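With one protein chain held back, the other chains of the complex are shown just where they sit.
== chain A ==
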Amino acid sequence: MRGATRVRCAVGVLAVALAATACGGGSSGSSGGSSGGIVRASWGDPQNPLEPTDTNEVQGGKVLDMIFRGLKKYNPKTAKAENMIAQSITSTDAQNFDIKIKPGWKFSNGQPVTSDSFINAWNYGADLKNAQLNAFFFEQIDGYDKVHPDAVGATPTATKLSGLTKVSDTEFKVKLNTKFSLWPDTLGYAAFYPLPQSFFTDHSGWLKKPVGNGPYLIQQYTKGTQMSLRKWTGYKGDDAAANNGVDLRVYTDNNTAYTDLQAGNIDLVDDIPASQLKNVKSDLGSRYINEPAGIIQTISFPLYAKGWSTPQSALVRQGLSMAINRKQITQQIFQNTRTPASDWTSPVLGDAGGFKEGLCGQECDYNPTKAKQLIQQGGGLPGGKITIGYNADTGSHKEWVDATCNSINNVLGNNKACVGEPTGTFADFRNKITNKQMTNPFRSGWQMDYPLIQDFLQPQYFTNASSNDSHYNSPTFDKLVNQANAESNSSQAVSTFQDAEKQLVKDMPAIPLWYQNGSAGYSSNLTDVALNPFSVPVYNEIKVK
């Protein structure tokens, strides 16, 4: 790098006023190989303060997963929920749970992890006054409606969830307001992490430098720029960090992060820019990862709108589903970073978890003749044409929406049957959906919170569920979901959920399009890089050469 320094100085002299600092400033820690077993990874600025119950996007979630461990942890390979801090979680009726925690766990500031750490954290997250984005994760716990009434302007009548009772420092009981056999498997989600006493006594101090009980601790955090995480030697779990730490650098543009990876200034990029997908294999070879993640993309229908509310219209929706050439679109537009979908869940669940390839059957296979026939049988497209709504600001949806419409148009032999309809911002787009203002199909996506088939079905398709964008209402579906939740045997529960899912084939409230993959690339300094089912790198397993 001697030549480089000289050039820099030469140009620096040109900047007369600044020459003095030009050569001295240097680029601290960003050139040359990685130092001291630290992984240098790309990051995006978290949208919200780093509270577990207020973080619902992946960038903040990444950090929380490094500095926290919960009752359960999802196995990074199989997605199965495994006991972490929990010694045991038992129930006889799928409604009352007895949670015993392992003794001896500590937060990195020395405070112990007790049943109070959980109870206080959950009460904090549920309390309406704290306006936490993840509050609804506690809605199954008894007393939630008192702590967090749903109506606008209502005031809570309690500050503590009545369903949580402390037995001892290592044991507490949870009462749910309805039967939910798979509930323990949701406890690996970030919203359920325990919080140390210092979170409540010095809240602003904690937010500046969050303290958890996970394999890493935060050494330094410059908001909006960089976070340095270091291996915590006092960590109690069996998944201690295999490296000395992780430096997360904020990049505004994933293209720049990718360029920095090529220049050797960074070791790990977990978001390959779409424009580089063509080159990534030749650039990185086997150091490029492209694996299914727990994300499914769909097209939802406003079942409340005229034209989509009749029983006949289900045939039209099935026909549209069969008119989409998923395989071609995933290859041409997404360069195989999406997989054609044939059910409403995700491959990361695995067969035991409820993923079933081909559950949708011929209704999700491309079949132009049958498609045209079904649409005609159902009375044709409402008003003779449809639009597919999407938001234009993020995610580059235009390309695939146009391709999907093109596929439908080709099948129907009508160039104007389907066109894309952009909405300026994501916020505006979501507002229209929430306020039931859609009259035409629109794009929708679901990223799982926890790897359970329940999470793919209930929030989206249960009557009046929080994310039921289609406003789908099927007594049969609801009945089967309730039945599945009450099932005490988990494989039985999964198969009942699949029965419910089969109802979606008949009614087609949303067309499954494709499963989204997670992608990452890394430098030759690293080994053992993998993505977990949430498409986040498994940082603690990464080894630095």
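Everything that follows uses one rule, which is that a residue touches a chain if its C-beta (ideal position, glycine included) is under 8 Å from a C-beta of that chain, and two chains touch if they have at least 3 such contacts; residues count from 1.
Quick note on the criterion: contacts and distances are computed from a predicted model.
K.L.:
So which of "Nucleoside ABC transporter membrane protein", "Cytochrome C oxidase subunit I", "dihydrouracil dehydrogenase (NAD(+))" or "Oligopeptide transport system permease protein" is the UniProt name of the chain that got left out?
P.N.:
Of the names offered in "Nucleoside ABC transporter membrane protein", "Cytochrome C oxidase subunit I", "dihydrouracil dehydrogenase (NAD(+))" or "Oligopeptide transport system permease protein", the absent chain's UniProt record gives "Oligopeptide transport system permease protein".
K.L.:
Given that one chain is not shown, which residue among A:A158, A:V250, A:A305 or A:A392 touches it?
P.N.:
Of all options in A:A158, A:V250, A:A305 or A:A392, contact with the hidden chain holds for A:V250.
K.L.:
Per the definition of touch given earlier, which of A:Y124, A:W344, A:Y366 or A:W446 contacts the omitted chain?
P.N.:
Only one listed residue reaches the unshown chain, and that is A:W446.
K.L.:
I'm checking contacts with the chain that's been left out. Which of A:D45, A:D93 or A:D202 qualifies?
P.N.:
Reading the full complex, the residue touching the unseen chain is A:D45.
K.L.:
Over the whole complex, note the residues of chain A touching the chain we left out.
P.N.:
Contacting residues on chain A, toward the hidden partner: 1, 3-4, 7-8, 11-12, 14-18, 21-23, 25-31, 45-49, 56-57, 128-129, 131-133, 135-136, 148-154, 207, 222-226, 249-253, 255-257, 259-260, 262-263, 265, 393-394, 424-428, 430-431, 433-434, 444-447, 459, 466-469.
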